[in-house]
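The other protein chains are all here in position, but one chain of the complex has been omitted.
Here the chain labels run A, B and C in written order, and each chain numbers its own residues starting at 1.
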Amino acid sequence: MKIQLFATLRDRAKARSIEVALEGPTTVAELRKVIAAQHAALADLLPQALVAVNQEFAFDEDAVGPDNEVALFPPVSGG
Amino acid sequence: MKIQLFATLRDRAKARSIEVALEGPTTVAELRKVIAAQHAALADLLPQALVAVNQEFAFDEDAVGPDNEVALFPPVSGG
Amino acid sequence: MNDTPTLIALTEAAIDLNALQRAVTTDLDGTVVAFIGTVRGVTPGAAEPVTTRLEYEAYAAMAENKLRQVAREMREKFAGIHGIALTQRVGEMAVGEPVVAVVVSCGHRGGGAFEAARYGIDRLKQIVPVWKKETRPDGSAWVEGDYVPARGD
Partner (left out) sequence: MNDTPTLIALTEAAIDLNALQRAVTTDLDGTVVAFIGTVRGVTPGAAEPVTTRLEYEAYAAMAENKLRQVAREMREKFAGIHGIALTQRVGEMAVGEPVVAVVVSCGHRGGGAFEAARYGIDRLKQIVPVWKKETRPDGSAWVEGDYVPARGD
């Protein structure tokens, strides 16, 4: 599945998105582990990173699957 | 001396200013009485009217004389 | 660069908020707060709820002095602010038009600009000699103010 990246995470990955191999639906907590394992360059940024699923903030116990729109980014600093 | 008028007082007097005959320096309280006596049309508006002397709000016990810039107007309603 | 620009205007010209924002913003500022008073067309609950037009008159020389006094008081009470613009428009204005603007800059959003703008418009409505005449469908009348100045105002 595709995961969009923003700000520090995009710079680190040198890409606007990454692909993650996922075997069916899982949780946000599991997804974080899968990303860290498959994209080592992002590993140290993941603990602080926020996950959005279908454009809403998502939390560790939330479900996430290949059909969702998923994004990974640092705490926001706009305004 | 000349007294500038604004808003309701100007409308009532049908003039931007009135002339008041004053025998030398006096107080704002006295000036109010003189105006009421010499310009009867303004008499009923005078109790609520504000007096400015040299562009500052003036109070009954303050001195005022023919050399001052004097204005008479209702409480402000700008903004 | 002047870190504390103060702009005072009593004018018949339309109020340009973009220009006022630029004028108050110094290099130290990340926040600008603007209060804008507009001509309200409908005042629910009022005896005559519909306003067609407002006409503003000022005692110009004193009004400019009192606008400067409001700016001084704002700086005394809100030490964190930098730029101040106080603009009072006079003449005839239609419903929806900006009549008065109090624009304040400061470093951060918690630096006092909100509070200073609120203080500024409250004081302006107390001590700046400006009066408005309201035109309603049934005629026109001066709007009565109610603040009686005290010594020091």
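As a working rule, a contact is a pair of C-beta atoms (placed from the backbone, for glycine too) under 8 Å apart; a residue touches a chain by one contact, two chains touch by 3 or more.
Here the structure is a predicted model, which means the values were calculated and not measured.
Colleague: In the intact complex, which of the depicted chains does the undisplayed chain touch?
Modeller: Answer for the hidden chain's contacts among shown chains: A, C.
Colleague: Taking the entire complex into account, which one of C:Val33, C:Val70, C:Ile84 or C:Ile127 touches the absent chain?
Modeller: C:Val33
Colleague: Looking beyond the chains shown, say which of A:Ile18, A:Leu31 or A:Ala52 touches the absent one.
Modeller: A:Ala52
Colleague: Please identify, in ascending order, the residues of subunit A that touch the omitted chain?
Modeller: Counting only subunit A, the missing chain is touched by 4, 6-8, 11, 50, 52, 55-57, 59, 71, 73-79.
Colleague: Can you list where subunit C touches the absent chain?
Modeller: 16-18, 21-22, 25, 27-44, 95-96, 98, 105, 107, 109, 114, 117-118, 121-122
Everything that follows uses one rule, which is that only the chains that are shown with their structure count from here on.
Colleague: When the C-alpha atoms of subunit A and subunit B are each averaged to a single point, how far apart are the two points in Å?
Modeller: Taking the average C-alpha coordinate of subunit A and of subunit B, the gap between them is 74 Å.
Colleague: Approximately how many whole Å separate the CA-defined centres of subunit B and subunit C?
Modeller: Comparing mean C-alpha positions, subunit C is 26 Å from subunit B.
Colleague: So how far apart, in whole Å, are subunit A and subunit C when each is placed at the average of its C-alpha atoms?
Modeller: Distance between chain centres: 49 Å.
Colleague: In subunit C, what residues contact two or more other chains?
Modeller: In subunit C, no residue touches at least two other chains, as defined above.
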